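Note that one protein chain of the assembly has been removed; the remaining protein chains are unaltered in position.
For clarity, chains are labelled A and B in written order, and residue numbers in each chain start from 1.
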Amino acid sequence: MAIIERPAPGTITTPALLPGAAEITPSRTFGALKRPVASTGWKSWVFTVDHKKLGIMYGALAMFFFIVGGIEALLIRLQLAAPDGKVLNADLYNQMFTMHATTMVFLFVMPMASAFANYFIPLQIGARDVAFPRINAFGFWCLLAGGIIINLSWFLGGAADGGWFMYAPNSGPVFSPSHGVDFWALGLQITGIASLTGAINLIVTVLNMRAPGMTLMKVPVFTWMATVVQFLLLFAMPVITVALFLLMFQRVFGAQFFDVAAGADPLLWQHLFWIFGHPEVYILVLPSFGIISEVLPVFSRKPLFGYPFVVFSGAAIGFVGWGVWAHHMFASGLGPVSVAVFSVATMAIAVPTGVKIINWTLTMWGGKLVFTTAMKYAIGLVFLFTVGGLSGVTHSIAPSDTQQTDTYYIVAHFHYVLFGGAILGLFSGMYYWWPKMFGKMLSERLGSWNFWLTVIGMNLTFGPMHILGLQGQPRRMYVWTEARAGEGFFNLAFWNLVATVGSFVLALGVLLFIINVWVTARKKELAPLDPWNARSLEWMTSNPPKEHNFDAIPHVAHLDEFFHRKYEEDTSTHSMKQVATAEKVLEDLERNPDTNIHMPSPSYWPIVLAFSLIPIALGLIYSIPVAIVGGAILLYAMYGWSLEPSVAEESDYEAGHNGHGAHHG
Amino acid sequence: MATDTHIHSESQTGDHAEHGMSTRGYVNIAIILALITALEVATYYVDFGPFFLPSLIIMMVAKFVIVVSYFMHLKFDNKIFSFLFYSGLVLAIGVYVAFLATFHFFIR
Partner (left out) sequence: MADTTHAHHTSTGQSNVKLGMWMFLGSECLLFGGLISTYLLYRGRVSEGPTPSQIFDIPFTSVSSFVLLMSSLTMVLAVSAAAKKDDRGTNLWLVVTAMLGATFVGGQVYEFTAFYNEGLGFTTSLFGSSFYTLTGFHGVHVTVGIIMLLALVAINKRSKVPGSKAETVEMLGLYWHFVDIIWIIIFTLVYLIPV
């Protein structure tokens, strides 16, 4: 039934303002083109402000960059498979590991987490969209613009080659004369805008747009963890912004910030980068912690053990994470007092993480486990992240870290926590939420192969790196020789080869995921509404959810509200018995739909504004007049945006009824 | 939404819920700020001795808090705004003081 008021396609609509007010026509709102109102076709994606479409776009872009970053990794492993590798020369090798990390961190993991956050936060809290839908769209297009800028460098004189942490003065004009670092820095500033605006958007959404009755301690754990992540982004992004500005001022204008001869201290860059960089790694992993906190209870047929502990430990990780950054700098000459302080702080942060591991384990304990692919990935995270966490604890002991730092032991650690932690969690989310997003179930058979090949491949690749590191193989060395390889069980040659083979097994595993997606897209079978017998509100919708998410915004009385609508406690047996199916719950919800739902309308200003940043960035590298033209487009787009109402059709409606969508943005 | 006009003295806490103090009240705050600024500038001309640094810091903080609390209305608004802003501020101070400390900035 049509309960959303929408103009017939193709007509211009002008908002009816209060009597006596002037009509706003396209020419008076500065736009040269009519406001887009298409609801199908490519325009409905390019100009969308719908959080679900944007979530899918974030996810698709992230998967693309996962493959790009993966290819970069395979090239690195090919180079290191044998002594005196000839696959990549030193210069290209430096570019490869820099871009591999940059792509994986900024263009894969963060956007993929954004994909889930964008898609599911509004659904999980019973909202119809985010607080600022156009800013949401703007964020996605900024990500694309930034990703393009960063990667253009491959074709325009070489990519950035200073490592993803880009230490200055090495990354300054003297030692990195090509434009690679400029593309990198400017591209990251642009993606940083996406992160910062997205953070503000999602925090306001979670604070302000929860369904009636949903107190903060009834909010699902994924939304909680994602919200902690947004706070981390809110406060960490400005710090790297400062670092990148200082670097660019040095490179472009000759400022002295990292010029040692003028008295500069190279540690300035390191501190600024890692003050951002450490919260960043929690930004990378917390969303996955949130995802498995949803998946584990569902497939254990038990509620999450210790919900308040899981929530508070997530917040604690976010908070304590600000106090440990210099553990990335133990060998940089900080001095014993600083080293000692940061060493102790780093040990402390293991505690809240341990709390989570305990809670997840106790969730599964005594549960009726169902080993779907999503569950396998979730359990995989609990194991493999723990391995990574343990090597992390060994780093926290500063004297021990002095041996480990800049070796493959560190590479092993962060790949276990990032791949075994962040990425396994993201895949768990894929398999869990795919039926809701796309209306079809990913194949469990292919999923099983995908999972096992990925996990085996991952362990074959990164497991040996613990040995390689402790045997002394340094990071960021483009080649190793027979002479340094050593003999016996711990020789470098054998384990490097194993790692390379492992990386291809891993690649095969990931390929199976792509194949699974492809095969699923082509099959006809649709997924049921609630295939997993899930617990939270996002499942109380159609497959996929309607544009306005909920016909009627539900009133929330419990944590795991959806579960409690399906099950009630049988007082005689003290077990939960089913009182309604998912279909019935949804039917009941739809019986009294809200009237007068106003969804925010599509707009082209977000993409115009975001893409104006591309000529600005290119202009700053090559030609200032181009940057000025970009700047003019930027100002034009900001002005046009500010004059555009968020809803294209008439905005004169009554207040006071339920079911308001987002109007701002 | 009309606001009342009272005469405010600086000792009143001014508990106007919605849209703030009267013009007179704001002017009073501005005068206080100007006086503090004058005192700050005085440190350039007059030797404050050992009180130089502490008094400058205190005056800076005082002006900061006055503008935030009264001009930005934070004192009278919902606590959530204070939480959002002051967490950023406290985090910034904590992190950057620690940063400077590693450079032995506070050791003379």
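To be clear about the criterion, a residue touches a chain if its C-beta (ideal position, glycine included) is under 8 Å from a C-beta of that chain, and two chains touch if they have at least 3 such contacts.
Computed from a predicted structure; not experimentally measured.
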Touch with the omitted chain, as defined above, among A:A264, A:I283 or A:L512: A:A264
Touching residue (missing chain; options A:L152, A:A168, A:M209 or A:V585): A:M209
Absent chain, residues of subunit B that touch it: 1-3, 18-20, 23, 26-27, 29-30, 33-34, 37, 40-41, 43-44, 53, 56-57, 59-60, 63-64, 67-68, 71-72, 78, 80-81, 84-89, 91-93, 95-96, 99-100, 103, 105
Positions on subunit A where the hidden chain makes contact: 17-18, 20-22, 131-132, 196, 199-201, 203-204, 207-210, 214, 234-239, 241-243, 245-246, 249, 253-257, 259, 261-265, 268, 272, 639, 642-646, 651-652, 655, 660, 663-665
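Following the convention adopted for this analysis, only the chains that are shown with their structure count from here on.
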Between subunit A and subunit B, centroid-to-centroid distance (C-alpha), Å: 38
Sites on subunit B touched by subunit A in the complex: 80, 87-88, 91-92, 94-95, 98-99, 101-104
Subunit A - residues contacting subunit B, complex: 207, 231, 234-235, 239, 265, 267, 271, 275, 322-323, 326, 334-335, 338
